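In this view, the complex is presented without one of its protein chains, the others remaining in place.
So that you can tell them apart, the chains are marked A and B in the order they are listed, and the count of residues begins at 1 in each.
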Amino acid sequence: MLKEKYTTEIADILSRYPVKRSALLPLLYLAQREQGYVSEAAMQEIAGILKLTPPQVYETVTFYTMLNLKPLGKFHLQVCKSLMCALVGSDILIGWLEKKLGIKAGETTHDGLFTISKVECLGACGTGPMMQVNDDYYERLTEEKVDRILADLKRDGTSALKTGPFMWPEPAPAKRGA
Amino acid sequence: MTKFTAWIKTIIFYEILVGMKATLSHLLHYKPITLQYPHEKRTLPDSYRGMLALLRYDDGTEKCVGCDLCEAACPSRVIKVFSAEVPGEPTKRYAKEYYMDMTRCLFCGLCVDACPVDALGMTREFEWAVYDKRQLRLNKEQLLAIGDRSYPVREKRLEFQHPNVAFFNVAFKGLPEKES
Partner (left out) sequence: MPNVAVETVKLTIDGQSLTVPKGTLVIEAARQVGVMVPHFCYHPKLKPDANCRMCLVEIEKIPKLQTACSTPVAEGMVVRTATTVVNEAHKSVLEFILANHPLDCPVCDQGGRCDLQDFSHEYTPTTSRFIEVKRVFQKEYFSPLIEKQMNRCVQCLRCVRYCDEVMDVKALAPVNRGTMTEIKHFGTHELDCEFCGGCIQICPVGAITSRLSMYEFRPWMLKRADTVCTYCGDGCQITLQTKDNQLIEVNSSLGAGRNNGDLCARGYFGYHATTHPDRLTTPLVRRDGRLVPATWDEALEYVAETFAQLKLKHGAQVFAGVITARCTNEDLYLFQKFMRLAVGTNKLDSSARYGQVNAVRALCRIQGTHRWPVTFEDIAAAEALLLVGTNITEANPITGLRVKEAVKKHGATLLTVESLQPTVGTISNIANLAAHHFTAHPDQYKPVVLGLIKAVIEEGLADQPLSQKAPAYLQAIRDAVHALSWPTIEAATGSSAASFKEAARAFARTARAVIIVGAGVLREPGASGLAATLQDLLLLTGHHGRPGCGLAPLAEQNNDQGAVEMGTVTECLPGPCDLDDQEARARVSALWQEDLPQGPGLTIPEILEEARGKTLKALYLVGEDPVGSLPESARAKEALEGVEFLVCQELFLTETAQMAHVVLPACSYAEKDGTFTNTEGHVQQVRHAIEPVGESRPDWEIFSDLAGLMGYPLEYGDAKDLLKEIRALVPGYNLPGPTPKPSRPDHTAVDRYLQQGYAEDLGERYRYTPPVKAAGRLTLLVDQSLFHSGKFSTKAKGLLHLQAEGAVSLNPADAARLGIVEGDRVLLSNELGHCRTTAKVWDRIPAGLCRFPEHFDQEARRLLSVSIDVATGVPYYRSAQVKVEKAQ
């Protein structure tokens, strides 16, 4: 349970907000960091901490594509599907990934390495099409580049083509999920 | 002169002859137009509105979804529909019972117009004389039987006609049935 494991961290998060409910997102991040995804039990526990009902936590989790309800592969390929990337071919990119990995968006490969998901704008509109793999950005993608990235990830767990993480929280340790 | 003409017309019954002109001319060229019904039958016009019938899709399922719109449209309260969930097919609606009291029917065709799934049709049957008028209260099976013999060519199911009606009145397997 989160409460026992992260007592001080939860107390710290709660102390940051005048309204309890505001602590929902940080707590969900905490839960996701713990398990790689947000489980039903975690949502119930967070609801208990914040005096919300579980459906209120659930609706927040499903709203943000950064929060996952299912265990993910080792590499979470989050392809931007918003307008700017779509204009420069994010559909083709998704199609290419799906073909290469043999899965549909939202699914995980059998070896548990890759999960593809379509996400909303990641703020790299000038350099589309792009995707985020775990916390790293990969921009101006082409089919060859994607092939190289996938091969690198499979081999080394990272790729030299990344343009860096821009997101909070700080880059998590490479091991993630199952 | 005029007096003489008038006198002649009187003695030869001129007015009667004028009146009988058509009759007398037909007497000469005799051609009967009466049909020897039931030995002879008239050709019905294309838009003839005869006996009502319930229709089926090409896979043999009833078209009727039990929406009661025919009942609402009927000006003489011929139709009575009892709708329910199809047994074994949760959330799918059908007419559990369907009655038409043909003794009251005006054959106006409003029910056929009202039907959103074209489940009702007007046939060209009209020979429905019976000894007991209770036999004219037709139930669903009888109406379907009329449809079967009058509409041998059946339509495809709606979902195969338009992709956008794929979720019109479908059953969802794995759901508990509604208890009655």
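Simple rule for what comes next: contacts are C-beta pairs under 8 Å (C-beta built on N, C-alpha and C of every residue); 3 or more make two chains touch, one makes a residue touch a chain.
For clarity, every value in this text was computed on a predicted model and none was experimentally measured.
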Looking at the whole complex, which of A:13, A:30 or A:43 touches the chain that is not displayed?
A:43
Provide the residue numbers of chain A that touch the chain removed from this figure.
40, 43, 47-48, 51-59, 62-63
In the full complex, chain B touches the hidden chain through residues 65-69, 72, 83-85, 91, 93, 116-117, 163-169, 172, 174-176, 178-179
